[in-house]
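FYI, not all chains are in this one, though none of them got moved.
Order of writing sets the chain letters: A, B and C. Residues in each chain are counted from 1.
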Amino acid sequence: MTNSRYETGLNIMNKIFGEAAASHTRGNLKETAPDFEKMLVEFPFGDLYSRPRLDVKTREIVTISSLAALGFAAPQLKVHINGALNVGCTEEEIIEIMMQLAVYAGFPAALNGLNAAKEVFDSRKS
Amino acid sequence: MTNSRYETGLNIMNKIFGEAAASHTRGNLKETAPDFEKMLVEFPFGDLYSRPRLDVKTREIVTISSLAALGFAAPQLKVHINGALNVGCTEEEIIEIMMQLAVYAGFPAALNGLNAAKEVFDSRKS
Amino acid sequence: MTNSRYETGLNIMNKIFGEAAASHTRGNLKETAPDFEKMLVEFPFGDLYSRPRLDVKTREIVTISSLAALGFAAPQLKVHINGALNVGCTEEEIIEIMMQLAVYAGFPAALNGLNAAKEVFDSRKS
C-alpha cells in the first residue's frame, strides 16, 4: 500500500502542513475514497512538490495564486495558506499576493482570498 | 494626462516587458479605449507591481500562475511569460510552474500553459 | 400553466429525484421566480432529459461531471448525485467520476466533488 512515491509525498505533506493537519486531510479521504488518498499523496506531493527547480515556498506561492484565481476552492486555499506560512511565507506576502490577483482574477476573487487568509491568520493565533 | 502613478507604472512596464513590447500593448489600447490604457498602466503596474513585499520576479510567478489557472487568458499569459523571463525567471522554472498547475487547475490548463510557454521560448530564439 | 413539455419534465424530475425532492426544488423557485420554475421543468427535463440517444443514467453522469468541473455548483451537484443514485449509479461509480475529474478540472474540484458525494451518501443512510 505504501511505496517510495507515497513516502516521499507524506514527508513533504507533513513538512508543509504539519503532521496533524496532513493526517486530518488524509483521514477524511481514506474513508470516502481510499485510492484517491493514495493518489493525492503520490502525485501532487510525491511527484511534484518533491522536484527541484522551485523551492517549496515558491511552490506554495504558485498554488495559492492558482487556487485564489479559480475562486471556488476556498477549503484548499485555506489549507495551502496555512502551509505557505509554515514554509516561510509571511502574512504580508500572502496579503500582497491576494491584492495583486485583483488585477488578473478580479476584485471578488481577491476579496474572497483575503477573507480566507484572515481566517487562517486568526486560527493560528487562537 | 500623465501623473506619477502613470510614470511609475510605465517605468515598471518597460522594465518587465521591454519598451517595444510595452509600447505595442499600450498602442493597441490607446486606439480602442484610451482611458483604459491609462488605467492599465496606473493600477496594475503603478499601484501594485511597484509595491514592496514581493519582488518583481515573484510578482510574475503570481501572475503566470493565476493566468494559466484561469485558462482563457492565453494572450496575457504569453506577454507575462516573456516578462517573467526578462526579470529573472528561467525557462525551467516556468515549465515547472505549469507542471504544478496540473494538480490545481487540471492537465488541460497545464498543457495549454506549456504550449504558450513553448511559443514564447521559440519567439525569443528567432 | 401546464402543457406537455411541463408534464413530460415533471414526470422525469419525479423519476430522477423522487416526488418529495422535486417538489421541494420547484416550491422554492415558484415563490421567487415562478416563470423560471416552469422553464426549469420544461427545458432541461421536458426537452432534454426526455430525449432518446442517452439513457437517464448516462445523462446524470454527464451532468455530475460538468457540475463538479464548474466548481461553484455544489447545491446542484448534491441534487444530481442523489438523482444519479436513484437512477442506477452506484456510490463507487460516482467516486470514480470525481477521481477522474482530478485530471481535467484539478484536485480541488475533485476533492469538493468527493465531499459533496459523501454528504449525499450519508444523508441517504440516516
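Of note:
The rule is simple: a contact is a pair of C-beta atoms (placed from the backbone, for glycine too) under 8 Å apart; a residue touches a chain by one contact, two chains touch by 3 or more.
Only a predicted model underlies this, so the values are computations on that prediction, with no experimental measurement involved.
Count of copies in the whole complex in this file: 6, from one repeated sequence with 3 chains shown in place.
Operating definition for what follows: only the chains that are shown with their structure count from here on.
Between subunit A and subunit B the centroid-to-centroid distance comes to 24 Å (mean Cα coordinates, whole Å).
One simple way to say how far apart two chains are is to compare their mean CA positions; for subunit A and subunit C this gives 30 Å.
The mean-CA centres of subunit B and subunit C are about 40 angstrom from one another, to the nearest whole unit. Shared interface positions of subunit C, defined as residues touching 2 or more other chains, are 102, 106-109.
By the touch criterion given at the top, residues 102-109 of subunit C touch subunit B in their complex. Subunit B makes touch with subunit A in their complex at residues 43-44, 48-49, 51, 53-54, 58-59, 61-63, 65-70, 73, 76, 92-93, 96-97, 99-105.
If you check the complex, the residues on subunit A that touch subunit C are 29, 31-33, 35-36, 39-40, 44, 67, 70-73, 75-76.
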